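One structure below.
Complex shown without one protein chain; remaining protein chains in place.
Residue numbering begins at 1 within each chain, and the chains themselves are lettered A and B in the order written.
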Amino acid sequence: MKKYIFIFKSEIMTNFQYILNILTHFIGTFILLFIFLNLWQYIYSDPNKLINGYNMNQMIWYVIVTEVLWTSVGARQLSRKISLDVKSGNIAYNLNKPYNYIGYSLSSHLGSISVRLLIYIILGIIVGYLFLGSFPNLNIINIILVLLSGILAITINILFTISIGLLSFIIEDSSPIYWLYSKLILVLGVIFPIEYFPKVVQPILNYSPIYAMSYGPAKLLIDFTYINFSKIFISQIIYLIIAYSLCMLVYKKGVKNLNVNGG
Amino acid sequence: MAIIEVNKLSKTFKVKLKEKGLKGSLKSIIKPKYKEIKAVKNISFQVEKGEIIAFIGPNGAGKSTTIKMLTGILYPDKGNIKVLDIDPRQERKKLAYEIGTVFGQKEQLWTHLTPYDNFKFFGAIYDIPESRVEKKIKEFTELFEIEEFINTPVRNLSLGQRIRCEIIASLIHEPKVLFLDEPTIGLDPVVKENIRTLIKRMNKEYKTTIFLTSHDVGDIEKLCKRVIIINNGTVVLDDSMENLKYHYLNKKIVEAKMKEKVNLDDEEGITILKDKGYNLKIEVDTKKRSIADAIKLLNPDNIVDINISNIPLEDIISNIYKKDRK
Partner (left out) sequence: MLMVVKNQIRITILSIKYALMREMLNKTTFITNIVFMILNNASFLIQWIVLFSLKKNIGGYNIKQVILLWGIASLTYGLSHFFFKKAFDLSETINNGKLDVFLVQPKNVLIQAITTDVEPSAIGDMIYGYIMLFIYGISLKNFLLFTLFGICGSLIITSITIIFSSLSFWFQKSDLIVDTVNRLMVNIATYPDGIFKGLTKILLYTIIPVGIVNYIPVKVLTEFNIYLTLISILVTILLVLLSFLIFNKGLKRYSSSNLMIART
């Protein structure tokens, strides 16, 4: 019995530091959420008033979901890592392995962020409750479907990020592309729901990846309907396929270059 | 007048103890336990002007701690230090103008700049007028033979070239004392030799007092006239190089290959180190027994081959460490 307690303890110790790091990283997210709370409290002089179809509590939960979805992925490190794999030639070793590089990168990254994601979700819920004193009105099936949609959103984000990293096959430095990508999502997808943007822009955003990656899960949390869910789910499946195809396209093209040039 | 005077110097460190297990690490956050380590215990010594002194000892003996106290980085718990009659504790800045430091493992140079630009920078740190800096650079460029690469960025230089530039950078303000902490660490033998020659030349030309720590016995043997050996925070030996050698060099190692077996026992002045019948290794204390005597004992007609050598300085020093431990 003693040895199992010992194993348990030493595992906790190794993870303790890791979890502590995650918690300190959340401070930045917390500060942003706090600012948004103040901002929306100011703008919603009456919290029950609707602006573009949202009340104040919904706006805060919206930002909590999009922030958690975005920050827990660690996309910057992932795109750097893939770029490095490409540039250092590490990727060539994977060519003759019996697995597909994209699948490998995706599952390995999903695995490495799972603990962080779980902690962020819990912290997000706590922060939301502290700020607002209530939870969104959801039943258990809704919660499961929201989580499913969140995981799909994260998967799409990871795949797009991998494809950006793989662009290093073709262009010298893919970091400006990554930068553009992250800016677009942050500015158009994280801060406001799509309904806040001008009417002309809205249809474009509705058909853009932002709808699947950011807006979708957040919208479901604050306003769950099965019609919304099916729309978002379909969009997510389509973007999953697009993102994956994009990865394969860049990868195949890159490998072809590699073979021609002999690495 | 002594340039460096150290009197009954002591420094104790507290090291946080980490207890085992989860409970232990939580405990150490709330109420940490400390272990006291006496890094330097009541040491005293003096260094005269123009001397090159070797300050040696095994890892963790208190060498770095002492150097840091001499240069004003650390304050002593007890005792007095006077470097050039300045108390490093009270007048760190004033002292800084008078001393130079080279820490073998820590780089002071900007690696993207050329040695020349670096020297100008150090000239500015020590408020040396432009014209004087130029003059000094010229002098040292010749002395340390760096003409070839004075305009090559430091990052493109070899380790040996870099250390030469490090030394020059610490000499631009013409310090009266130069502290060299492991200057030849990581260099190959030829480069080491070269650096030693240059340091010696510099000492001769400028009469700069040099306080040198090193692990490398070669550094000490080639450069220093005096040695201070420190171990476990105390001075275990403070003597001239000559004396050190004399005390230990009166002992010779005689290795002989014999035609016939000899039966020899330890006697006054002779110690048998190894006896494998035909191969013998004995230590002869020449104060008590002459070498000739020893050879006679072996029977010269029987000797096939013989080798008489000094005890290597390295062994002498490690013997001193060992003795101290007992």
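To be clear about the criterion, contacts are C-beta pairs under 8 Å (C-beta built on N, C-alpha and C of every residue); 3 or more make two chains touch, one makes a residue touch a chain.
Computed from a predicted model, the values in this text were never measured in an experiment.
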Which of B:K8, B:K33 or B:H112 touches the chain that is not shown? B:H112
With respect to the chain omitted from the figure, which of B:G72, B:P183 or B:G233 is a touching residue? B:G72
Residues of chain A (touch criterion as defined above) contacting the omitted chain: 24, 27-28, 31-32, 35, 38-39, 41-43, 51, 176, 179, 183, 186-188, 191-192, 196-197
At which residues does chain B meet the chain that is not included here? 11-16, 37, 64, 68, 71-75, 77, 89, 92-94, 96-97, 99, 101, 103, 106, 108, 110, 112-113, 117, 121, 124-127
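Note that only the chains that are shown with their structure count from here on.
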Give, as an integer number of Å, the spacing between the C-alpha centres of chain B and chain A. 58
